[in-house]
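Have a look at this one before I ask anything.
Yeah, one chain of the complex is gone here, protein chain that is, but the others are all in their spots.
Naming follows writing order (A, B and C), and every chain is counted from residue 1.
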């Protein structure tokens, strides 16, 4: 066993604090809007606003909560000192208790958290963070779809060699290729909207979910307790509320959220993989900013680093999906905190990652280039192959059996490919070979006509792009502010 | 390095075939309804029906497809010989080609698959398998919710010691506990319905998604090609169709499906974990069939084996979720078959697993027992602790600060627990200790009254159960056949 | 909600059995050697041999086990009737009990399983299946490395444009590229050998791991019980045995195994991704068997279907890795069967997948082609770019600052790329541009000399390949039979 070079002395009990290690996803990639939701400071203010909302409702419904106490709490709610709270937590080993004490001491009252358990606070506030983040991500999806729509329309006429199995297959258009990944995102957005639209908050349910303590405070008056919860849910602004929960809301809801984010990332991720492939053929690139360095070693390099990053974010999201699935279906009785550390990491970091993904992808969509000359050269090179299905259809229409035609064409196509690769022939003479095969019975003029049409031939691609554009325009009209969003500058 | 005992000679090229290894999830756990959808035989018939539907539509729209050919295909469509097809595939190394040749040879024509690429066949048929499976699983969710509703109502009055962090917390009812996991399932069902309701089939899009070959067959008549696709989609009976796809539909749709199944499994999984915990306390059990052996070694054992199996199915689903997320976002250009072997495994096996989970869980719900005497003894033992929040509320109402009351009660409670655990006291004397503490100022009669009420005290549990029951009854009314389903006998 | 078209009547309680659904990984991809280990029949025989080994040892150590009973068991051990066993299991709901009864009834004795719990049987036999499978996979890794070594040596001189970020970077050789992925596999094989070399079997530990029942049988004679276990472990032939276990061995051992398989699959998977990329540039292909159909629609297609399949297997393994990690760290007390259904799926299927991966990858390595003419054309096209680092080094050596040189070269390189892509220039004139830049101060002859050397320039590639070949040859010498293995024919 190799021995460690580092002493364990300098361990966590050490006197001087190490420098703060920032959350790398937040610091390098996420927008400030998402950061604001998940910062310690932001969260503490959300919690205090929540406590104040509860106190006000309790007072209005008849509990003895002095108005001057509420005023005192309100006057100090923005005095956030994470270090002081952490010092308290080190004694109580209870994070919520620490935050109660801090807020009480600041205000000089002991009125918050009445009839509440920790999870009455934290679940609701965390769900608020999730819900607001979902809305931001939803809006960025719309902004992304707008750009995909614009790019699809821009390249609607640009004939491109479609590839399956990464080899030339048939003609398509670049616009269609863009719309293909766009429609995947559009579908995921519909799924996300279903998640957002049914998103239910836990509410004020008490220690085991029976609202016993609030009922006790209100002398068993169930109507008042129901009204209290209703007011608090209104404060939060979420579309639904759970009825039967324990101490926690079901963690399958977190799974549903992270799964929706992973789903949402899939269209952009496939787009970026494809753009990386296209960069390899020089048919397109993600663009290259002035001043940007491609490689510290190789000055000529223009790398698809942003596309690679998008793919990286997708891998990250899959990891958080595994974490989310590790919590779902693992509730013991009315719940516990085995989920706590996981959710502290998984929830913000999943949102930082998807946000960083959209910031990056929006930038790619704004800056990417297509190289028409290279695309045209590629099409010209492969055209006789790309049209083999059309030739086969023509043969079938003239009475040749489908399998017979397939076999004949395959023989000549494979031979032509091999001769080209080994340098036996220097130009693609597939048409001549096919014209000589009596099994097909297609005269050379017919064959040449098919090839000649081929570079304008993209099937239903244009109509498909138009359908995509129409669907996205409706979305843009419904959410114009979201559609107009521009990303910040990325690293 | 240890040397293998088994010779590699006996490898897959060996002359005699090894015995068929069955799919263990299908064989041991899945219902025949799900098996029928995913069997090789069933799938081949679905494919042939699909080809016939395409031929009929092509003929009706003007293509030269002889009606006697269609009749010939129809007459042989149920003659399924997987071995013959496999022999063909070994030559062509192309599974669809093998199935085309088989069907053509049986019928004596070469008319199927005109203008189609393999994925025009396989994507649509596989999506049909997925869609029909989703409906079966949806129906079993309804059947499960019916039982959860019945059990929640049955135990609506049964006071139970709710546990958080796996230790006694406050009173609840067993009915509420059941409804808690039930509402989680209900929420997942709503999410599943969104997936089913928007489920889009790929349609007849051709090799790269542009419909070029069908357009070529129909002389460029886009309306006819649209009509052809519409007829084929009607044959399949799914609610939506993709417009912009490549050779494949986006694999994020598979992710969405498997995520929904994992989500759906979470409520049952948490229920079963909790039932395993309750079995440890002998407050409940999953039941024990006559003739059943608990342990081959220990004759007294009555094990939660079915609950453990449900938890096992959930772990399995999470693995398929990882496979699904491994495919999403990884499309290169217009697609390829890197997903093929994964989907051959993941799609049927995820459905076998969720189906086995529901068969098992339905059986548990039918056979489980609650032991009221043990439950009552547990409640009696913990009651003074369970009521500490109520006592604290009482103190707060009488003017004591919340944190002061919390501190006082905690001191006595912890001391009582410790004395009980170490045998220092033999009965729970918390009430006496609290009565003597002037910080609380609560007379002993008040305290005893709280305790006395405690064993009827379950907060809003009954109202919550009623709300759950109402929601489920609506579902039962809407899907009576599904609600009435009974599981087969399980292993 | 759409209504299901399929009736639930045809469910698992239905009278007629559906056709057997085969395990698709076993049927389509795995070798018969691996299938034999994991078949129901094979497993039952392994179990019976294990029981017989226990009985013999018990008898030899003094227990009253009649030799005629042992003889009777031996005479029927190969009479395997899975259907009969399944019928028994349906009554007892206990799989091991069913197999005990079947074996007893066949033999006419009640002597097996004395002092044993189910897990004394199943854990040990399943570990034997795992261990033997590991050895087979280990041997196929050696066979794979042999081919990688051969290919690396074959293409040791073949200059290739290395790509980073999927774009041209610097020259390398194709042999080096092969060795790069080969060394990854070699490293994973070392890790696998560590797993195999420490693989510990659970042994005969009894119901909760204390060996109480064997001790009871042997009147508390601990030496005899130790000797009994030793004999049984010798029968199994594994390198180590656990001492402190409960009813089960720790499931982190399964995680370790599946992680090692996933690790092992990584080199082949990266190789295949890269070969798919090369196929897109026509610099190489996985080969194309006579009779093979590339695409049912597009006759010219020669697809990287086997490479795609290898990548698919890797995704599958990652799913089983998630399953394995879902079991590890989740042991409750001395254990239970929540792992059972997971391991029934995960263990065989992970081995079927990795075995299928190696069968497929071996075939690729045997059949792949490199197209030297295309490779040479690519190198010629990119050469001035590939040599920019050398040019920069030359400038640095002549006293230019590294960052200054980098900046100058980058400007010209990017401009040249852009002019080529937009058709502004038709040939790569980077050298001329650089020669004119006074910041570099490099005369055109020096620059042309660098370019001229470039197509023979591959740095240390040859020496690196030689080092790889040497390491692999040692492995081949140590395991000649494994190295000589040839794959069966694949689908």
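Please note the rule applied: a contact is a pair of C-beta atoms (placed from the backbone, for glycine too) under 8 Å apart; a residue touches a chain by one contact, two chains touch by 3 or more.
The structure displayed is predicted, hence computed values, not measured ones.
From the options C:321, C:431 or C:482, the residue with contact to the chain not on display is C:321. Considering the full assembly, C:198 is the residue among C:90, C:198 or C:424 that touches the omitted chain.
Mapped onto chain C, contacts with the missing chain fall at residues 64, 100-101, 104, 110-111, 113-115, 162-166, 169-172, 176-177, 179-184, 187-188, 190-191, 194-195, 198, 200, 206-213, 215-217, 222, 225, 242-247, 250-253, 255-256, 259, 262-263, 265-270, 273-274, 277, 311, 314, 318, 321-322, 325-326, 328-337, 389-390, 393-394, 396-397, 401-404, 457-461, 463-465, 467-468.
As for the chain not pictured, it touches chain B at residues 163-167, 169-170, 276-277, 279-282, 288, 293-305, 308, 322, 326, 371, 373-374, 385, 388-389, 392, 406-407, 409-410, 413-414, 416-417, 421-423, 430.
With the whole complex as reference, residues 1-8, 10-14, 17-33, 35-41, 89-97, 100, 113, 116-118, 132, 135-136, 138-140, 193, 196-197, 206-207, 213, 237, 239, 276, 289, 291-298, 303-305, 308-309, 311-313, 315-316, 318-323, 326-327, 332, 336-342, 344-346, 348-349, 356, 359, 478-479, 481-482, 485-491 of chain A touch the missing chain.
Just so it is clear, only the chains that are shown with their structure count from here on.
A turn of 180° superposes the CA atoms of chain B on those of chain C, with the angle given to the nearest 5. Per-chain CA centroids place chain A at a distance of 31 Å from chain C. Between chain B and chain C the centroid-to-centroid distance comes to 29 Å (mean Cα coordinates, whole Å). Chain A and chain B, compared by their mean Cα positions, are separated by 24 Å. Looking at chain A, residues 163-166, 169-170, 277, 322, 326, 389 sit in touch with two or more other chains.
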